[in-house]
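And now, chain A:
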Amino acid sequence: MIRGIEFYLDMIFVTAKGWILGLLGRFLPDWMIVLASIVMSSVAILALGPVIMMYLTLLERKLIGRIQNRYGPNRVGKWGLLQPIADGIKMFTKEDIVPANADKIVHLLAPIVIVVPALMVFLVVPFGERMTAVDLNIGLLFFIAISSITILPIFMGSWASRNKYSLLGGMRTAAQLISYEIPMTLAVVPAIMMSQSLSTNTIVLSQTGDYGLRWFIFTPWGIAGFVVFFLCATAECNRPPFDLPEAESELVAGFHTEYSGMKFALFYMAEYMNAFTLCGIAATLYLGGWQGPFLPSWLWFFGKTFLLICVMIWFRGTLPRFRVDQLMGFAWKFLLPLALINILVTALWQFTSHFTAWLGSLLILAVSFWGLVQLNRTFVPEKRRYPLES
Partner candidate 1 sequence: MKETFNFKNAGNAETLEINFGPQHPSTHGVFRMVVQLNGEKICGLKPVFGYLHRNHEQIAENLPYAAMMPYTDRLDYVNALANNFGYALAIEKLAGLEVPERAEYIRVMMAELARVVNHITVIGFMLNDLGAFFTPLLYAFRERERILDLFEEITGSRLMCNYLRPGGVKRDLTDAHLAAIRAIVTKFPAFLKEFEALLTKNEILCMRCQNIGILPVDAATNAGITGPVLRASGVNYDIRKVDAYSIYNRFDFKIPLGQKGDAYDRYYVRVLEIRESLKILEQALAKIPQGDIVNKKAFPLLKMPRNFKPPVGEAYARIESPKGELGYYLVSDGTPQPWRYHVRAPSLINLTLLEEMCLGQKIADAIIILGSIDIVLGETDR
Partner candidate 2 sequence: MTFSIEEVKKELAVRMPDIKLRTIRDSLLIENPENLPRVAVFLKENPAFLLDYLSSVTGADYLNYLESIYHFYSMAKKHGPLVLRVRVPKHSATVPTLVPIYRSAELQEREAYDTFGIVYEGHPDLRRLFMWEGFEGYPLRKDYAQEDSETLETADVSWLEARGVTVPAEMKQKAQELRDSGERALAQKPLKPRN
């Protein structure tokens, strides 16, 4: 079987790893090869995480700058490309301030703990064809379980700081992250139902074919599921308009008010890595993951992920923040029922023929959307009239 150049481009990382392992295999025992394979994958992830975070901050600042009609960072290096490194140096050299009454151990632990789940989630993200670090058959379950640990370090940090703003921020985080976990998990279910697997790789493979038209997003339940998942993902990684835990205008900096220097940078890093993995999972679940015509698979994956991240940044550049009760209401009264109905729609989809399925599921989703809007009048703006008098 003759393969084109795109196959080799596609497999460039996999082949490289295989080649190195093969080289090592000549003079190392088998168990060392397994170890070496593990080390290589984890080193790649450990390097990828911080680099992604650094350049995400730059990307965010650039994009928001452009949205606001300014350049964004452009002084350090060409197009400001060295800005993240300068920021890193600044963060490293800053004084590490610990409040006098803080619980010092927990205060120190929190930023360390928060990075761990953020990095662990990378394990199940399929970066490309055969490029999942660990192809767990319960990959999604692993992802959901690990990403929900994030609440703990945030709350640790907020509690240990002994600051009232931090405490409020921590309380908000606990409430917000727990609430948004539920619709997010439910929004994952349709994809699992359709692909009949929890493994991220299998989910991607089940979206093969038709030049990308088989992606789950091109179905009614797929759109609904994707929107719900993406909104929840935005809330999960504390991005605007759901950035209540660190609401600058209200709580100064929320849970990391009392953090400075590298500890603060770790919080920051975790936030951006979470944003990346959540967008990656969203792309995997509904946008066909690394599937796509012509280009190498990993390029497709990163392209889709960065597109989603750009949308998150776009949100940040446009939208004001929700209020606590509205945020909760949005999760429990809007996203949760929508996700449940979406599961129903997916179930029906599997049992009906194609045309009626389209019509029926669109109808059900539209009606339920309308019904939910009607039930949640607090989300709907009042119409007002403003008389002009002399």
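These made the cut because all candidates are chains of the complex that A comes from, given by their letters.
Please note the rule applied: a residue touches a chain if its C-beta (ideal position, glycine included) is under 8 Å from a C-beta of that chain, and two chains touch if they have at least 3 such contacts; residues count from 1.
Owing to the predicted nature of the structure, the values given are computational and were not obtained by experimental measurement.
*Asks:* Any copy counts here: identify which of 1 or 2 touches chain A within this complex.
*Replies:* Touching partner of chain A: 1.
*Asks:* If we count contacts the way the header does, which residues on chain A are in touch with candidate 1 in the complex?
*Replies:* 64, 67-70, 164-165, 168, 172, 240-241, 243, 247-252, 316-326, 378-382, 384-390
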